[in-house]
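Only a single protein chain was left out; the remaining protein chains are all shown in position.
What follows is subunit A.
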């Protein structure tokens, strides 16, 4: 491999340097019909799953074809997307917040043709490349984080759990038969790069063992006061330890105080807490971010732990499918998953979804815990 210079000169890093220019202006990338009717849309319709029609005040129409993807995409895959955009949608393509692709076309026939084309594209292993769907009262693509593919703190994988889940709920991606939209999100640790704390169904990687302490190296790699200050429950304190006859400055952990958040590890690499047996997944439900009818709401933990079972996480997907199917059968039209659970009562939710209620589901973290206990004698048997 020969090093190819881009023009950058390391001896004079400021020479010709361009910085702080930000993103390109979005206006350069709007398809003509979008640009012409910017801010002047009148209404929209979902023609069929994955196909939206937008009608402007001018009478102009545009059809959107929406397709799911794995968020992790290769250059080869993206070039294929470009080729599709060049062929069908004038060279324009859009990504949605939830990692779906969207192509604009001019007519309903073109939209249907494109839908068919996208649905026909398959990987050699049989998986779709661009399954069309993700609209209306269904499940759309899962927003997720990095997992074992690229992060240092995950308690589970992200791409794999998402693939396993979407395979199981695929029917609800391509159809619109749920009472309301269901947003599933995935985050591989409590940092929640993916912010799963307000999702209808959330898959969350959790640790269950306190950090290991790499006594011999800790003081060299970490600022002890930072590691101490990082712990939200005050479980970490400075300490001295003798290993192989030598004394090391290090920390001690009050294990019964640890809530396995991994914050100390973020500040100090000598406190790893990943563990093949300890780690796994918590399942949360009932969150939402829209203001529609009811207020935005946090997700609630309904299954405190399922083990990591790569590659397909069968226990996790079984729970998710059961919750989704029970909701679909029981909820009213327009009723989000959390609103349904609130209406029937959470004690009923556990019963209907066949989930055991355990002590781990009673909150004990500071003030917010209090607001989750019941302060009334109104409950159901």
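Note that contacts are C-beta pairs under 8 Å (C-beta built on N, C-alpha and C of every residue); 3 or more make two chains touch, one makes a residue touch a chain; residues count from 1.
Definition applied: contacts and distances are computed from a predicted model.
Name of the non-displayed chain as stated in its UniProt record, restricted to "Type 1 periplasmic binding fold superfamily protein", "Multiple sugar transport system permease protein", "Dissimilatory sulfite reductase alpha subunit" or "NADH-quinone oxidoreductase subunit B": "Dissimilatory sulfite reductase alpha subunit". Contact with the omitted chain, checked across A:166, A:302 or A:355, is made by A:166.
From the set A:192, A:228, A:252 or A:361, the residue in touch with the chain omitted from the display is A:192, counting the whole complex. Among the residues A:110, A:137 or A:228, only A:137 touches the chain that is left out of the figure.
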